[in-house]
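One structure coming up, written as structure tokens, with questions to follow.
Removed from the display is one protein chain of the complex; every other protein chain stays in position.
So, subunit A:
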Amino acid sequence: MNNLTLQRHTQLLEILEMPQLMDTCVRNGYYEEALELAAHVKRLEKKHSNVPIIKTIVGEVRNSAQLMLNQLIQQLRGNVQLPACLRVIGYLRRMDVFTEVELRIKFLQARDTWFQSILDAIPTDDYYVHITKTIEASRVHLFDIITQYRAIFSDDDPLISTSKDDSVNESALFHGWVTHKISQFLTTLETDLQYEVGGRLDSILGQCMYFGLSFSRVGADFRGLLAPIFQRATVCGFQKALQEANHRFELDMRTYNLMTQTTTVGSSYTAQSGPLNPPSILLDYYPLAVYCNQVLSAFNDLRLCAPISVACDIAQSLQASLLQVNRIILAFHRAEETTFNKGEQEKFSKFCDVYSQTLLPYLNKCLQALFPPQQLAQITGLTVNELTKSGNEVTIDIQEVLKPIKHLLPQREDTTIQIQTDQSASVLQTADQSASLTLPTGSDESAVNQSESVTSTEKDGENSDAVKTESESNIEPTADEGKVKFMTGNELEEDSGIS
């Protein structure tokens, strides 16, 4: 017996050392060898499972195998490149631990864990930084993961997906995951946008769009889903600014003394007044001026990233804010009316006059500059005229706004309001014509030039009529030519109706 043992010493030792060997292999990453060993031990287990020593060996090897499995999965949870992924998945497949579905789930889970850890590491102190970093991380890493998945698992072959269990749709897993990730991103985006990211909405938009574009190459173009989010964010930001303005206005009105004169700098400013420059007369009425400035800065913020689609919402918000202003003026009047002396009375009616005659039309003008009617017309497929007629143009309805404070306005102003609005309408019309004619002619650049030239000319202080005629004369002939070809009959008729 002893003799035999001695003879077979080496073989016995080999068997006894198997767990150790396996452990070494696993710990050093020799998975190939570990797999072979494991297979061998499995055979041993089948043959001699009644031998206690074999049992212990099997138990130890089993632990090592579990360790190996955990290690492999842990690798997937790290930053691995495609070749490494392929290798790991290859090992996993050879271990025959997971079914195909499970393997897919595990792969995506593990990669997702890694991705999440990256996302979680992004500091959340600054929402702008957070969202930009998130976008970048998502763009790079998600793209990688998707590519890896695509390279490792095949969805195209219908034979694989149909041959097995019908209850689990393998390709749907991937789609589900992508949907899940995109939803997650969109949620993050929306939450971050809720907070103030300042005037840098445009840069976020740009990044998001690039993100979407790059994803379009893997078939997950989600840019269409971004639009509503940004629209909401824009409107929301604008409304916040208006609220601030209203609040400010209310505070100002509380301490406002009608008789205070603040025309100190007005004289120097009047020189450069243009159509898009705020009327200097507002400076005489401090709260109005402040309000105007607030709104203008809101416009400036908006301008950087103003989707055309939010035009109506913006106008509505502005109108709501103006109604608020009305309320404040009314409150002021109610409080001060009894103590008005004649001068103050006069001053107040002037205040109202300026508000109704100057500020509101000016704001309307700004709106139109922000959302050029011709652009809107182009989108809706209607002419500017039609837009105006149907009452859907992007303006404040001045009549509607003034209704609550009508009794405060000087009587004589009624007609002028009418005139004013008429004028503005005509301005609109003409501007619209010029714009609509502009478009078919040249490229984007020229259009931009055009609008720039318009603003520049306006800044020069010439009256708007001149500008209009000029632009009309400039553009008309080309417009005619272009139109003949590409307008439908319908539109031709409409056009003729206008002219």
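Rule of thumb we're sticking to: contacts are C-beta pairs under 8 Å (C-beta built on N, C-alpha and C of every residue); 3 or more make two chains touch, one makes a residue touch a chain; residues count from 1.
Everything that follows uses one rule, which is that contacts and distances are computed from a predicted model.
Q: One chain isn't displayed here; going by UniProt, is it "Conserved oligomeric Golgi complex subunit 1", "AP complex subunit sigma", "N-terminal E2 ubiquitin-conjugating enzyme" or "Orc1-like AAA ATPase domain-containing protein"?
A: Of "Conserved oligomeric Golgi complex subunit 1", "AP complex subunit sigma", "N-terminal E2 ubiquitin-conjugating enzyme" or "Orc1-like AAA ATPase domain-containing protein", the absent chain's UniProt record names it "Conserved oligomeric Golgi complex subunit 1".
Q: Touching the hidden chain in the complete assembly: which of A:Phe153, A:Phe185 or A:Phe222 does that?
A: A:Phe222
Q: Among A:His48, A:Lys106, A:Lys133 or A:Arg327, single out the residue that touches the unshown chain.
A: A:Lys106
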